[in-house]
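Left out: one protein chain. Kept in place: all the others.
Every chain is named by a letter (A, B and C) in the order it is written, and numbering of its residues begins at 1.
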Amino acid sequence: MKTIEPLIFEKSVPGNRASPVPESVASGESLGALPRGFLRQTAPALPEVSEIDVVRHFTRLSQLNFSVDTNFYPLGSCTMKYNPKINDRAATLPGFAAIHPYQPDASVQGALEMLFELERMLCEITGMDAVTLQPAAGAHGEFTGILCIRSYHESRGNRRKKVIVPDSSHGTNPSSARLAGYEVVTIPSGRDGCVDLSALEKALDEEVAAIMLTNPNTVGLFEKDILKIREMVHAKGALLYYDGANLNALLGLARPGDMGFDVIHLNLHKSFSTPHGGGGPGAGPVGVKKELEAYLPTPRLVRRPGSDPAQFQWDDNRPDSIGKVRSFYGNFGVLVRAYTYIRAHGAEGLRRSSRGAIINANYLKAKLREVYNDPYPGPCMHEFVLSGEKQKQQGSSARDIAKRLLDFGYHAPTIYWPMIVKECLMIEPTETESRKTLDGFAEAMVQIAREITEDPKKLASAPYTMPVQRMDEVKAARQLDVRFDGQFGG
Amino acid sequence: MKTIEPLIFEKSVPGNRASPVPESVASGESLGALPRGFLRQTAPALPEVSEIDVVRHFTRLSQLNFSVDTNFYPLGSCTMKYNPKINDRAATLPGFAAIHPYQPDASVQGALEMLFELERMLCEITGMDAVTLQPAAGAHGEFTGILCIRSYHESRGNRRKKVIVPDSSHGTNPSSARLAGYEVVTIPSGRDGCVDLSALEKALDEEVAAIMLTNPNTVGLFEKDILKIREMVHAKGALLYYDGANLNALLGLARPGDMGFDVIHLNLHKSFSTPHGGGGPGAGPVGVKKELEAYLPTPRLVRRPGSDPAQFQWDDNRPDSIGKVRSFYGNFGVLVRAYTYIRAHGAEGLRRSSRGAIINANYLKAKLREVYNDPYPGPCMHEFVLSGEKQKQQGSSARDIAKRLLDFGYHAPTIYWPMIVKECLMIEPTETESRKTLDGFAEAMVQIAREITEDPKKLASAPYTMPVQRMDEVKAARQLDVRFDGQFGG
Amino acid sequence: MDYVPNSDAQLQSMVEASGFRTFEELIASVPQDLRFPELKLPKPLTELELQREMKRLASRNTSSEQALSFLGAGAYEHFIPTVVDYLSGRGEFYTAYTPYQAEASQGTLQVIYEYQTLMCRLTGLDVSNASLYDGASGVAEAAFMCLNLDPDRGKIIVSAGVHPEYLQTIRTYARGINVRIEVLPLADGATRPEDLAAGVDTATAAVFVQSPNFFGVIEDMESLGDVIHGKGAQFVAIPNPISLGLLRAPGEYGADIAVGEGQPLGMPVSYGGPYLGFFTCTKALVHKIPGRLVGRTRDTCGDLGYCLTLQAREQHIRREKATSNICTNQSLMALRATIYLSMLGPRGLHEIAAQNVALSHYAAEQIARVEGCRLPLTRPFFNEFVVKTPVPARVLCEELAEQGIFAGVPLSRFDPARTDEMLVCVTETKTREDIDSYVAALREVARRVEEGVKG
Partner (left out) sequence: MDYVPNSDAQLQSMVEASGFRTFEELIASVPQDLRFPELKLPKPLTELELQREMKRLASRNTSSEQALSFLGAGAYEHFIPTVVDYLSGRGEFYTAYTPYQAEASQGTLQVIYEYQTLMCRLTGLDVSNASLYDGASGVAEAAFMCLNLDPDRGKIIVSAGVHPEYLQTIRTYARGINVRIEVLPLADGATRPEDLAAGVDTATAAVFVQSPNFFGVIEDMESLGDVIHGKGAQFVAIPNPISLGLLRAPGEYGADIAVGEGQPLGMPVSYGGPYLGFFTCTKALVHKIPGRLVGRTRDTCGDLGYCLTLQAREQHIRREKATSNICTNQSLMALRATIYLSMLGPRGLHEIAAQNVALSHYAAEQIARVEGCRLPLTRPFFNEFVVKTPVPARVLCEELAEQGIFAGVPLSRFDPARTDEMLVCVTETKTREDIDSYVAALREVARRVEEGVKG
């Protein structure tokens, strides 16, 4: 008796209602202020349901999800670590949640102190000179960062034309570069999974504005030649862009600024544990070296000169700035959470977190490398990739493996990315998981490999224990149904 | 692949820990203040788990429950109505949750104003003259109320010996009376489900201290002879006690005080929607008529004479009081919620709630009375009982029906109580359910009746879709296992 | 407003679908002149208005977010990990009833089973119930239970170190039964075994000793236990559960029953409730235990699971012969304690307890140096202690309250004769700086008031 939760619209009964708002406080006459022609002809068909209907509906829906709070979630490159509840509580204090972005600066000094300190701490952690907190997510940060690079080059008389990305890079890298007006040059990775220096050499010229690297890269390896790369890139006058999605490996362990990166973005919703929320909100602060500070988005947060105790204020007067990339100052509520997280840890705690992340990844890798192909033998950083090629030959794809894992109560790894590894399984356990949890996951992975040798067909129909069976994604795209009772078939 | 959640103890790994407290802030030397012999020899074997373990464990456990927030929960006599979230939020405001019971009265005037108003509003709703908010639940209120009755009679020279309860009464009634030192006389109900006046007549004498009635009674009927009963009871100098568990039928519709009840208790966790919490906390305020006010527990909340604006304070000087029935002033957090609930409704809202409760019950009864036996034909109040006798003859018990309902996503009614109805199913839909929900439940009940005629064996093994199959309660009592790895077998 | 989803039109059509014409027909059995009384209640509020009104009321209280509070005396301000609020606030726990339908209540049931286990381990005893209302009523239930064990033992002895409100509650509960209650006075704030020996006899059902006691003093429980058991009486210990991270457990010093206030285990002070009455005892007493009990058993497939058990003790089965009348208890608070103890673990609890000792001793030392203040008791204490004040404690506390410091609980609250004593509590929620500013303010106010009194 599978009970699927109906749509909220299907629960609607004309005349039913929740009662949070008063009826007819507003008198008809005041609406007279508005010309009839401006008024909506038919009320929007929102559901008419009671409060208990709403509570039940969304409570039940929530229960259909896997989440960090309920499941081990080793989704590679996403850093699904524990999201401390204290951070959420801090962000929802009325002193943070109920302040308006246009309040006088004097009335929000606590918020400004927090933001100022957060910028400073992120500089310290990454080795950069200045940080903007404005971008709303990683991709937004990339776009912001590349625009800064563009302005930097423009100020030197040539904005240049190209941005280099490795073939293992995340899709947002080329996409962001393109949106910023650059042509994208993709270079193949070496056999060792790292940047191929000769390929880089070949691609580098005076028209290259920047190269975007993720480090550790998306197969979980530290770019061992990073210092050499920096030299080659800077020699051509190009800049080094750091995609911070994998910073969780390096907190207190090594700093992109020290490696020579000129511009970076961070994903606070990854490395700094702010909750992913089912796909956001995130926060993608951008850090730059001194030479690029002038280009950061406005307004900039500054300490009022001479103020003691420190007073903070917003400063709009940055003629070289790229301007605003969104309204107001960033995803403030997310920033509060990240600040809380960093304050909890201090330098020691951050370092221990990255150490734990790396050890967890290596421990898990060691348990699995006999059973699945290990394309890059040797130690990994905070995550690693396996290849399901062997299993593919036995009849089960990486997707099958992913789906079957759900039946064991584990979220699947990232699959089919990076594309340079066949039947790729990208596994990031994070530091907040105990050895016990990793052992359980490894056992499941081993059992699945065994199931494949015994009965590969079984996997093709997995998962078996989820609220639904495997979804038909092809049908979804062909018979588009993206809103209830829409004209779009279904 | 049924995943049962292990015990938190089974997740324990020596050395693991959540990190909410600092390590060794306390220096060893200060413990030197305590003689060695006072110190614990072996640390208590609490689990050693991480914060993420804790979050996952209790999140998953929560998902194993049925609850009002997830399921229709027509548990008779329990008034499982919607518990508005605003009430919880109010109770957790620091101005309520973070005040200490021994703070100076001047520093808690908001709390005292709220309590004072709540007492007054409950008097108004019930028609009583004074209310104490101290008792923690219904049974506690009963005990408090009967002790007041005892003091009342004592003050008149004879505490009397007996308390009368109908055979349909809740178990706490006789139990509370007994604890207060009374002999319990149980009288049989009439065929119509109401008090049998001749049985009452017979039981009444000058040694009867009180009769305890629930009204509407536990078969969901208003005691139609209540005015006559009052006359008979008062004529003997006995008092009328009102068990308020079913007050949800009467809000704004009729008042126990007007019916002649001398002492009442309320279940704020029923009629006033404070969450049940899986079995408490509740609140069981007791209301009395003027003649009994002097006996209420101490301290009493009073308005400081002459204060304007009103100032409130606690008054301990009540020489005739029965004393305290617990520490401090009652389940304050629960009282905040009930206060919020009443303020939301006002008189009109309460009246509409009871009207809705009665209509919902009658609507549902009409849908089911053809399929299950209806021992008390005619309209009911806010709940009704059915008998599963017909189904029993076909091979399925009330318990089987209850268990099978779970498979349909509905909590079971109260079963086997009151004992005067065979295979009793006591159904209380409450006012917060929509017609649509009642229709769904009725369909399930009808389908179950059909299943019984078709295949009664199917029901004997229900439920099928719960996290566990039917529990062996006999084994639980025989091979007592009430703590993990205890000496108690299992 | 109300939470009735059905519109008035819908309600009327439901009346008709039930076979009636009007709502009045449904309530025909309610006598006419009782119907529809006018209720003088404040006008209904929308949720928006309610949010405002409740914030207004709350803002008229001075909470420990604004004030530095050194109040204890049975209700303790402790650090509460955020996850306790979050997890216990989940609707599936919050809005479930007592777990009568085991199969649909495994979450609540397993939590209670874990709670029972935790409380057994914490107190060192064999069995725990699922909770009672609070410490005071729990102690009174224990008195009932002990008196029921042997009809020849009709007396109980209560140490004067037991919380005065608990004693008052015992007296109230005892109104309906025949029992002699003797209160055993203290010497230097502690119960003396020799005094106890003079009082306990073979008519004694039970002896109640609180440790740390109401005045903060850690009692010599082992010696007291020997005296009690010497006469065959039950030894009922009333511990502060946080102290058990550090101090000997009731099971270790031979108590038969441990009962008390579980509030320190993750519950806010919340003006006195809802709290948690915990109750553990030896195996021998299991069939006499008051309240609910969860047992582990198996389902029809042989898989483990949980259900309420030994219900034959309870009111809904046994009615007037039940061991207690309790029905609804404090389940959600037991959940809070379970989460709290899981979060802390053995080391965390030890750490918290140790900090209470360290900080309260630091505070005591500093206060003892304030001109005119003294510590009248010399015994070891846990996290609270009595201070003798140079001026009436109530005046002192009121003055300090105006400066945002709740300095302590004046003992005159419990004994009008003790005008110049207050009970001061210091938990891990206070820093040394907090204590220093308290002591500075105390010094200042004590001087000022004293001068005022003299001059």
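Quick note on the criterion: a contact is a pair of C-beta atoms (placed from the backbone, for glycine too) under 8 Å apart; a residue touches a chain by one contact, two chains touch by 3 or more.
Computed from a predicted model, the values in this text were never measured in an experiment.
Enquirer: With respect to the chain omitted from the figure, which of B:52, B:421 or B:468 is a touching residue?
Expert: B:52
Enquirer: Please identify which residue in A:342, A:386 or A:427 touches the non-displayed chain.
Expert: Residue touching the absent chain, from the options given: A:342.
Enquirer: Which candidate, A:199, A:232, A:253 or A:446, sits in contact with the chain we can't see?
Expert: A:253
Enquirer: For chain B, which residues lie in contact with the unshown chain of the complex?
Expert: 13, 15-22, 49-53, 55, 59, 84-86, 88-89
Enquirer: State which residues belonging to chain C touch the missing partner chain.
Expert: Answer for chain C: residues 47-48, 51, 55, 65, 79, 81-82, 86, 89-91, 428-429 touch the chain left out.
Please note the rule applied: only the chains that are shown with their structure count from here on.
Enquirer: Among the chains here, which has the CA centroid at the largest distance from chain B's centroid?
Expert: A
Enquirer: Take the average of all CA coordinates in chain A, do the same for chain C, and state the distance between these two points in whole angstrom.
Expert: From the centre of chain A to the centre of chain C is 45 Å.
Enquirer: Whole-Å distance, chain B centre to chain C centre, using C-alpha means?
Expert: 20
Enquirer: Do you know which chain A residues sit against two or more other chains?
Expert: Counting only residues that touch two or more other chains, chain A contributes 13, 16, 50-53, 55, 59, 84-85.
Enquirer: Can you list the residues of chain C that touch 2 or more other chains?
Expert: 1-6, 10, 46-47, 81, 83, 85-86, 91-92
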